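Quick one: structure below, then a few questions.
Heads up, one of the protein chains got dropped from this complex, but the rest are sitting where they should.
Let's look at chain A:
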Amino acid sequence: MIALLLILVPLLSGIITFFIKKEEGARTWSLLSAIATFIIAIIGFTCYSNTAALSFKAHWMGILNSSFSLSADGMGAMLCMLTGISFPLIFVSTWNTVYKKAHNFLGLMLLAQAGLMGVFLAMDALLFYFFWELALIPVYFICSQWGGEKRIKITFKFFIYTFIGSLLMLVGILYIYSKTNSFDITAFYNSNLPLKEQMWVFWLFFLAFAIKMPIFPFHTWQPDAYEQSPTAATMVLSGIMVKMGVLGLLRWLLPVLPLASFSWGDTVSTMAVIGIVYASLIAFQQDDMKRLVAYSSIAHIGLMCVAVFAENKSALQGTMIQMFSHGINILGMWIIVEIIERKFGTRKMSELGGIAKTAPVLTIFFFIIAFANIALPLTNAFIGEFLMFNGILGVNPQISKYGIPLAVTAGLGIILGAVYTLKMARKVFLGETNSLTEQGTDIVFHEKAILGIIAVTIIVAGVYPQPLLHSFEDITNSILHKSDVLHLLKPAKH
């Protein structure tokens, strides 16, 4: 029931929001709905082991053997909670941003939330595809209508990219369906396609996920889309939507096509590592804060991709916890960028400087988030990155011989990450004030509150990650069990 509510509450309240023409009313209504969803998500997370409460199954398309089947495992519950916590924070942080026809904007945001929840919970391939698209379409409308100057062209590119990915995934889903005759996830897990078929079905799925995440060289839509979208949509895109791709890898790719994931693992990891270094180098060159954060996001996501294909417990646990951490950290980053942009009317680092003098509280929060972004110990990202590197270095040599080169190159990305993040800190917050930043004031109460929540989450998850890690235990084991290639290959050798 909880699983169904997580989708229904935002869906219905989103539709209602379209009809609340008064801006204040629409804002309050959507915030209340988001908080309600968050509370449901917390309840869901605390009882994640109680599968009966978190599952829902109903008749849907009987003729196709597809059912409306939802369920939350540890990973699903965590991602729902991330979605749940993000939306109230997004709504509060953009409370003062003026939108034309705010009720439509907020309605679409809530619809996107419903789609995201569906993606994280769907246990039926066709349903997964439905929600995958449902999450995308509202974002298309949001970005095209409320974005920056070049929004129409850029969003269009983003839409076509992701749509082509989704359609290829649909072909993949249908291909497996033609063998299993059911869309149920367990039927997919038991499909056991021969290696030859897995080898190319892999790419049908992987392209969809890679475009969404995005992984080099399928990332070209991302920096432009992040830059041109309204910040609230950027937060959804980068904080939550990219996790759809990672979730896809973990839930739909590795266990369904284990042999192909093993065979293509090194290729994909290499692509991701190239992406990490490349994106970090470009991030270093950026003057626009939004673009810098966008490129840094490519680097962070790339690392998750490498870790997924290392296929061991440490790496997978790291990936899962990093999904949560990255969501929180990048949300914090965007909130700060949004505040700065609203205060000074620019995102260009060259025009800013010395904000620490006029806005000390904002600066403190920025540094906490920035340290989390470069994965300093005591922050949440440290736990994730540590586990991931540990996993990549300790990769079973039968799975990949390139653990050390991959880890070393990816590590370069971490160092570069520190360089560009600190460069941003120095240029924007430290140094002398100029005529533009002199007038700045510090942040107000509700901004302090949301940044406070983010900072507390960062530190708590960094110091005491055990509850999170514990909740991933089962799902990690089950993924590893289903994608245990060495075990699968053994009988073939005899």
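Methods note: a contact is a pair of C-beta atoms (placed from the backbone, for glycine too) under 8 Å apart; a residue touches a chain by one contact, two chains touch by 3 or more; residues count from 1.
In this text, contacts and distances are computed from a predicted model.
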Protein that the absent chain corresponds to, by UniProt name, given "Cytochrome c", "Raffinose/stachyose/melibiose transport system permease protein", "NADH-quinone oxidoreductase subunit N" or "Twin-arginine translocation pathway signal": "NADH-quinone oxidoreductase subunit N"
Which residue of A:L4, A:I35, A:A53 or A:L167 touches the chain not shown here: A:L167
Residue, one of A:F105, A:F159 or A:F309, that touches the chain absent here: A:F159
Option touching the unshown chain, where A:T97, A:Q145, A:T220 or A:T346 are the choices: A:Q145
Touching the absent chain when the full complex is considered, from A:W29, A:F105, A:Y177 or A:F218: A:Y177
Absent-chain interface as seen on chain A, which is shown: 59-63, 129-130, 133-134, 137, 141, 144-145, 151-152, 156, 159-160, 163-164, 167-168, 170-171, 174-175, 177-178, 204
